[in-house]
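The other protein chains are all here in position, but one chain of the complex has been omitted.
Now for chain A:
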Amino acid sequence: MKRLIPVLLLALAACGAQPAAQQAAPVGLTWAVETQPITLNPQQWSQNKARLLVFNQFDALLTRNKDGSFGPWLAKAWKVSDDELTYTLTLRDDVTFHDGTRFDAASVKANLDQFFVEGYNAAVAGIQLRAFKEAKVLSPTTLEITLKEPDALFLDFLASPYAGQISPKSLKSAKDLKFGGTDLAGTGPFILDRYVPGQELHYRRNPAYKWPPAGAAHQGPAHLAEITYRFLPEAAVRVGALTSGQVQVIEGVPATEAGLIKNDPGLTLQTALNSGTSFSYYFNTSRAPFDDQRVREAFRAAVDVDAVLKAVYQGTATRAWSIVGKASPFYDASLENTFGGDAARANKLLDEAGWKQRDAQGYRVKGGKRLSVRTIASAAFIRDRRDILAQAIQAQVKQNAGIDFQVKIVDQGTAQKALDDNDYEVFENSRGDSDAGAALNLLLPGKGALNRTHFSDPDVEKWIAEASRTSDQARRKELYAKVQQVVVRDKAIVFPLYVPADQIAAQKSVQGLGFHPASGTPASAYDVRIGT
């Protein structure tokens, strides 16, 4: 022991003497991110929080713009036949994978066919590619894809992380294909050269890169020679690492820390709304009490949403008015100011619905039963302080209308069991699909995979089906507006709360940070540079 103490002291002193904060070389930077990706294979991608990494290493065939239209990327042009069953892609002829393999029509076909290899990705094969029939190589730069039936979301698939192109050589020989990693060759502006699980990802620039998507801020190779993404799940630690200069960029800035960053003249803060659906409470219409539309409307009227959001998110949250998020081109603004914050109306509706008596705790009662409703959320999916938000809503509905709202945060298995047994009243969810229509397909039709309201309506199903078949964006907007009006206004099966957003905070010297236009999540590092 006597010998150990001086050694330990020496070690402490030695550590202190080293410059702790790594001085960033002017050509590289460190970016602290909240979430460690569970896979680095773009075709297995499932976490919106990990989306910012995908397009460093990989490129998709198309890119999607903010208004929902598409632009060229690895495919220079595309043609859709009049029956919307044949897609002809004209590919760039100057693209090579990181392993030197040439990118051509055959490699795109290999990537598409890969989804149908057993055990690779049944979910994408069954949803995004359910209409896919076959891909034919017409020439090295021309690929013809045939569908079994029209699918309005097929172009969205070609612009999604799933369409990230992997070298056919990697598809055959990667040690752990479904996990991805350094031995998966893409065509992107950066090459992944180090992955330390639980700690960081390190990319170096792809010097040959000259095929950025339409809309990129520059051409040629990326500005940064290298970039490190460090995983720091704790928000306060990320912010501390940024303010002390140990990292140059962070994503995921909670409302509680936003003020601190805004007040620091050396830092910048940017926010963008996510695409997809709003964070909403979906009412289970198959069970009492939410089988009664008056109770559903009363629940919404009992909550002063603006006050709740202000209290929980300190004014940084954007209120949602529809199931479709505000950033989506399909958002129906006519629904604004149509619900919430009317306690008198809530009480009137509940009286009419027969919930007239009150028990000792002040909750409404009918036929000896308390007006109780439960939300059952899986702890794994709680983010953005949604548990605190639920508690604030709980207080409001109790105080304003005598509703007993129980917030149950449980493990994923228990949550799933409650859903399977139809033993819940509220289902909370938001989806980050770059095309909100993809989310509505799952949430609203009677047989939709995520239809937790048990609501079905022939008109809604007809409109959604038509919107899924046509690629006419104006017509889709019209149809989705009708859908939103029915589910939000006429039937009140959903209670939209806020539009999820992403934040990036950075040192002032970091330029070119931004968000992916279609998804609203942080963009790749391609345009990022250290300026003055």
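The rule is simple: contacts are C-beta pairs under 8 Å (C-beta built on N, C-alpha and C of every residue); 3 or more make two chains touch, one makes a residue touch a chain; residues count from 1.
Following the convention adopted for this analysis, contacts and distances are computed from a predicted model.
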Absent chain [UniProt protein name; select from "CO/xanthine dehydrogenase Mo-binding subunit", "3-oxoacyl-(Acyl carrier protein) synthase III", "TIGR03915 family putative DNA repair protein" or "ABC transporter permease"]: "ABC transporter permease"
Of A:G119, A:G368 or A:P458, the one touching the omitted chain in the full complex: A:G119
Chain not shown: contacting residue from A:V237, A:A307 or A:A344: A:V237
Given A:E200, A:E257, A:D332 or A:D435, the one touching the chain that is not displayed: A:E200
Residues of chain A (touch criterion as defined above) contacting the omitted chain: 1, 4-5, 8, 11-12, 14-16, 18, 20-22, 32, 38-39, 41, 44, 46, 118-119, 122-123, 126-127, 176, 178-179, 196-200, 230-234, 236-237, 240-241, 243-246, 378-381, 411-417, 420, 429, 442, 449-450
